[in-house]
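Excluded from the complex is one protein chain; the other protein chains are retained at their positions.
Chain IDs A, B and C follow the sequence of writing; residue 1 opens each chain.
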Amino acid sequence: MVNSPIGIRLGPSPSRQLSDLLKTQAIAADALKIDNQLEIRAATLAEPEHGLTEEVLEETDVLTWWGHVAHGQVEDAIVDRVIKRIWQGMGFIALHSSHYSKIFKRLMGTSCSLTWREAGEKERVWICNPAHPIARDLSRYFEIENTGMYGEPFVIPTPDEIVFISWFEGGDVFRSGCTWKRGNGKIFYFSPGHEMYPIFFNLNVQLVLRNAVRWAAPDPERWIDTCPQIPADQAAERITVKGPRMHKEGEEGYR
Amino acid sequence: MVNSPIGIRLGPSPSRQLSDLLKTQAIAADALKIDNQLEIRAATLAEPEHGLTEEVLEETDVLTWWGHVAHGQVEDAIVDRVIKRIWQGMGFIALHSSHYSKIFKRLMGTSCSLTWREAGEKERVWICNPAHPIARDLSRYFEIENTGMYGEPFVIPTPDEIVFISWFEGGDVFRSGCTWKRGNGKIFYFSPGHEMYPIFFNLNVQLVLRNAVRWAAPDPERWIDTCPQIPADQAAERITVKGPRMHKEGEEGYR
Amino acid sequence: MVNSPIGIRLGPSPSRQLSDLLKTQAIAADALKIDNQLEIRAATLAEPEHGLTEEVLEETDVLTWWGHVAHGQVEDAIVDRVIKRIWQGMGFIALHSSHYSKIFKRLMGTSCSLTWREAGEKERVWICNPAHPIARDLSRYFEIENTGMYGEPFVIPTPDEIVFISWFEGGDVFRSGCTWKRGNGKIFYFSPGHEMYPIFFNLNVQLVLRNAVRWAAPDPERWIDTCPQIPADQAAERITVKGPRMHKEGEEGYR
Partner (left out) sequence: MVNSPIGIRLGPSPSRQLSDLLKTQAIAADALKIDNQLEIRAATLAEPEHGLTEEVLEETDVLTWWGHVAHGQVEDAIVDRVIKRIWQGMGFIALHSSHYSKIFKRLMGTSCSLTWREAGEKERVWICNPAHPIARDLSRYFEIENTGMYGEPFVIPTPDEIVFISWFEGGDVFRSGCTWKRGNGKIFYFSPGHEMYPIFFNLNVQLVLRNAVRWAAPDPERWIDTCPQIPADQAAERITVKGPRMHKEGEEGYR
């Protein structure tokens, strides 16, 4: 019931131990560990800098975020740091109530509102594109026997792709798996994950997590920019300065 | 050289006088006043609440934003208020250096970086779709004889539509007119508007402003939501509560 | 059970009588006639040119298409003509099995495959954005007591907006209301409409049709282009021809 980002690093490098985690996060992390090409570590709200130092983020390819009660306790400076790393190319997977996390809301630019109900009802997750990498090895649909309901309207910018739409026993529907790109970071939102139900023990949910981490892996180049000035003498075409200016050569723009 | 949002209200209602504005903003507002079906008022950084009280925003259909040096001085509480009103349906037009305003960056979720140069060079604004409402009554292109350059890479989420792309004498290009939707607010970014050049005197620029205000006008209904709980006994299908829950009936979710 | 496009013209002009139509189409047209600002006429497969002459299309603002058994009998020349008119700005509303019509498939560029079942089951249509013009005056959802099922995966390009997602008694979900733009034509696909059930008698379905027609109304300007050559002496910047060319001055490109 704390905010527990789980950082995943792809590829061959010294593995680190999972910190002591609450059950929900530990299971999600365990699910990922099945894929032994992934190197997984965890970070929790209680750690200094929530465990997300510059160094940790530098080495992280994909960050999986699970948060609920304590959204407001995540420090703004860390939010800024994580967002900048996403813009550079780090993948970001937002789970369940993380739709209302500071980071996800900042990436979306919308309210991220949805409707919800806690009744232990059945959810059936439909695959909208069976060949999507995030749906790999799944059948037409999979079921979660008891869970909380997240329903439409879900206030998000139009996703790049909708991978999953959920059907609920109580009569609702929800865009439960959606992708976006912000800067060079690939973003995936996946709604299952209520902490009072054993969602992350579900083998299909675990498969989605592993698929999603691979899908969200960064492209080879990192890049981020902060409004560089291109002086007139470095213009692609030769030009003569013809008017007044506010900034000196080499000066930064206003922030 | 201050942040001067210009609020525009469409339709028949008592007109207000423009406050005293710096030149740049006054001209932009004047350009809009040519369209006598628009009712225009202005708000400036120096006013209490930057002139953007709840009441003012309630009555505003489209907010045009021009800001530069003082982005950081815009109060976060006002930023939040404006963004909520955009989500409800208020149109938002971000001009020139407002690409780096708090509001625009929050709506986009990206760095909004671009490259720039102040050399008084020529800009030619190309129309990518001559039948787009924002391009109404324009020819194939129009020119701005002397201006600052804004160039690619422009780090934005893929726009819904690109209305304008600019060519620069110094050899650069820029997506100078782009649209998005966030919640129910229609958003238009338009890059011309450097305050040291008479950009807002340009008749084509003025035409774009008027077209854009009409394009960004809200749809009839306002709507915003904040994660309402749908209790089990109000589910669309009859269900029995089958599991534990974290929240009481009628309780709000975590923020 | 034939292909029955229904042409709708907005605004003040002499009304025409509906041709004799099969029940399904007549009801859909009747639903639209409730809005007495709309001028409605119908066209059927059996008519010469399927009733869609150049003149009829010229005068049509929004074309509503319902087709099923006879998709293959719609002449390619008429398909081309309708598509060109859509690119110019005519709205296009594809109903139910029209997801597999020649026109819709050509506009989408995908297979437009879906899954389906005829069991007279209940469909609940959820509104994904209560303030969307196509959802105007609807509640959180509406129900169709007995209908055929259309389910995911629905193979379409990512819609600009998803207005409706349907829940089915048999456990399926479907993106039942989606928008796109092709050229300047606004396109809306709406899946309810099985001809063996009284779908078009449903007051909410009728409301959606009327809302959609208004939403799809063209912007003021018509525009279509066919690769015009811009000769060197009409270039925006003065240039000297510096290389060989395949085409003579004023010649058309290859088709």
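Just so it is clear, contacts are C-beta pairs under 8 Å (C-beta built on N, C-alpha and C of every residue); 3 or more make two chains touch, one makes a residue touch a chain.
Just so you know, these numbers come straight off a predicted model, no measurement behind them.
One of A:132, A:175, A:194 or A:210 touches the chain omitted from the figure, and that residue is A:132.
Screening B:46, B:128 or B:246 for touch with the missing chain picks out B:128. Looking at C:66, C:126, C:164 or C:197, the residue that reaches the missing chain in the full complex is C:197.
On the side of chain A, touch with the chain left out of the figure occurs at residues 88-89, 124, 129-133, 136, 141, 160-161, 167, 181, 184, 219-223, 236. Against the chain not displayed here, chain B makes contact via residues 124, 126-130, 151-155, 158-162, 165-168, 171-173, 175. The omitted chain makes contact with chain C at the following residues, 68-72, 84, 87, 97, 100, 106-111, 113-121, 146-149, 151, 153, 155, 157-158, 160, 169-172, 180-183, 195-197, 224-232, 235-237, 239-247, 253-255.
Basically, only the chains that are shown with their structure count from here on.
One finds 30 Å separating the Cα centroids of chain B and chain C.
Between chain A and chain C, the centres computed from C-alpha atoms are 36 Å apart. Rounded to whole angstrom, the centroid-to-centroid distance between chain A and chain B, based on C-alpha atoms, equals 27 Å. Counting partner chains per residue, chain A has residues 151, 153, 155, 158, 160, 171-172 touching two or more of them.
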